[in-house]
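All protein chains but one are shown at their positions in the complex.
Letters are used for the chains, namely A and B, taken in the order the chains are written, and counting of residues starts over at 1 for each.
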Amino acid sequence: MPTDTLFQPLAGAAPAATVQIRFNDRPLSVPAGITVAAALLLAGVQRFRASAVSGAPRAPYCMMGVCFECLVEIDGQPSRQACLVAVRDGMQVQTHDGVRSFDTAAAACPPMGAVHEA
Amino acid sequence: MKPETVDVAVIGAGPAGMSAAVAAAGAGASVVLLDEQAGPGGQIYRAITQTDARRLELLGPDYADGRALAAAFAASGARHEAGVAVWEVTRDRTVHGLRDGGVRSWQAQRVVLATGAMERPFPITGWTLPGVMTAGAAQILLKTAQAVPAGELVLAGCGPLLYLLGWQYLRAGVRIRAIIDTTDRADHRRALAHAGAALRGWRVMAKGLKLMLALRRAGVPFHTGATGLAIDGHERAEAVRFNAGGRAHRIDADVVLLHQGVVPNTQFSWSLRATHRWDEAQLCWTPQADAWGELDVPGIFVAGDGGGIGGALAAACQGRLAGLAAAQQLGRLDGAERDRRAAPARAELATQLAVRPFLDALYRPKLRVPADDVIVCRCEEVTAGQIRSHVALGCTGPNQAKSFGRCGMGPCQGRLCGLTVTEVIAEARGVSPAEVGYYRIRPPIKPITLGELAREAQ
Partner (left out) sequence: MTAGSDVLVIGGGLQGLSSALHLARRGCSVRLLEADYCGRHASGVNAGGVRTVDRHFAEVPLSVAARALWHAMPELVDQDVGFVPSGQLKLAETPEELEVLRQRVQALQAMGFFHEQLIAPAEVRELVPALTPRIAGAIWAKDDGYAYPYAVVMAFRRAGERRGVQVHEATPVQRIERRGNRWQVHAPGGPFEARHLVNTAGAWAGEIARQAGEPVPLEAGGLMLMVTPRIAHFINPVLGATGRALSFKQFANGTVVIGGGLRCTADAVAGHGEVDMLKLATSAQTVTDLFPHLGPIAINRAWAGVEGFMPDQIPVIGPSRTQPGLVHAFGFSAHGFELSPIVGQIVAELVLDGCSTLPIAPFAVDRFERPGGESALSSFPPVNQRP
């Protein structure tokens, strides 16, 4: 029976303060002061992105910023290393599959008349 | 924006970096220490200033040692610039970093590279699946987020960190399904042949044995002399296969933690075109440095695991030596005073490094040159077989391999494939890794966006 989360809180750990973030448009309560990667793993996320080449599922590998597997969009900025960013109240985290789509970037930019996502 | 001038810029807040900062600042040099993380400690002492009594107890005395150094660093007068991703160090000792989307620059008289180590790549079938992580990653989750694996957990590979992690998990009440150890009897024999390290070697070995004994006594299944490791799964890790004890095994696993030693993080030293040599004992590249850690790029030092794996205590000694040397070169200390202050660190360093040949022989990583169908370059999904076919077409080295098939051209800039690519090409060509060479490393060492860079033009 496969686990529904890869990581869980240490048994008997003192309950920490929490912050509220939005993950793929759903609200998520996560321990304050931890990285986005840790928060998502604790929340049961097992697939952070799809490989740009084959679409294979990828998730954090090194947790220290050298593997670049934990790339997610944070507050509109694409391809941030989730293991290097601490969660913040109100943060918006989006995973993106495959090659980065321009839809979200276009939404974050000033209006361009007839020009929009390709 | 004009760079801030400073006497000494230290890159990295692990034991080497903190020690270098303390030593240089203690001699009266102005020091800035730049680090990606929010708090000091590097990886080995990660979150040391934010931890609690429970975790200190859990993680053991070696981790707790970091507190004294962190305190000394805080009191040293060196400026700690946290959350800075350094993306370039030039040969002229200009340092460019990024924090919160803004570029910061420093012009230093001396630079100490203390970027430490990273886990050795572990190229086996299935190593790119979700649920497969390094032992170091698991430790970071424990240290920074009090998070432990859920589901079926397997530890695989070799080296003290693997047993340490297992022991820490045991004490934390985490159930370990199995520990798969690639160390075999030949490794033991070869290691014990290092007579020079026998004394200290015994102590280290005893420490490792104590950890393993605790694990065995707790009933954790141990498989030694393991070969043929592979991870099965479709969307995520599902099982680990291996051979041990004369038969094939398959163990269900949700989380697989891999470790076969650590290797120097040499991105900056390569980008500076410092001379590197292939270290056949440690099976990695190390930058050439003098007794104080100065590279053959004038004014730039390396200290800690980034110059060759020696462990945290050796790193602290090397940091001290580099910091003192930099201060002396800047006229803050005379040679005699520098040597006097350096003497204890030099002696301690010799002690720490004496055991390395023993450890390198005992925990020699086995899984370095994989079969054809194994992914070597994770970012671009290039397999060992594809690299071998490039060699057959005349590719002689890693830089050409980039042109043949994008190997090494992904976001990690070769960090997770570089050593493997060098060794796969070396084996295919029948030459030494030294002859094959390594990727040409260029800035930006850490990502910078077009928008962030564009702001520098304004």
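Note that contacts are C-beta pairs under 8 Å (C-beta built on N, C-alpha and C of every residue); 3 or more make two chains touch, one makes a residue touch a chain.
Keep in mind that this is a model prediction, so the values were computed, not measured.
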Among displayed chains, the one left out touches A, B
Of the residues B:T51, B:T115, B:T134 or B:Q413, I need the one that contacts the missing chain. B:Q413
Contacting the left-out chain: of B:P221, B:G299 or B:P444, that is B:P444
Hidden partner chain, residues of subunit A it touches: 52, 76-79, 99-102, 105-106, 108-110, 112-116, 118
Note that subunit B touches the absent chain at residues 87-88, 96, 273, 393-394, 396, 400, 403-404, 406, 409-411, 413, 440, 442-444, 447-451, 453-458
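One rule holds for everything that comes next: only the chains that are shown with their structure count from here on.
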Where subunit A and subunit B are represented by their mean Cα positions, the distance between them in whole Å: 25
Complex interface listing, subunit A residues touching subunit B: 2-3, 5-14, 16, 31, 33-35, 38-39, 41-42, 46-48, 51, 53-54, 56-69, 71, 77, 79, 81, 83-84, 86
Which residues of subunit B touch subunit A once you look at their complex with the stated criterion? 36-38, 43, 50, 52, 54, 58, 85, 101, 118-119, 128-134, 136-138, 140-142, 144-152, 172-173, 235-236, 238, 254-255, 265, 378-381, 410-412, 415-416, 446-447, 449
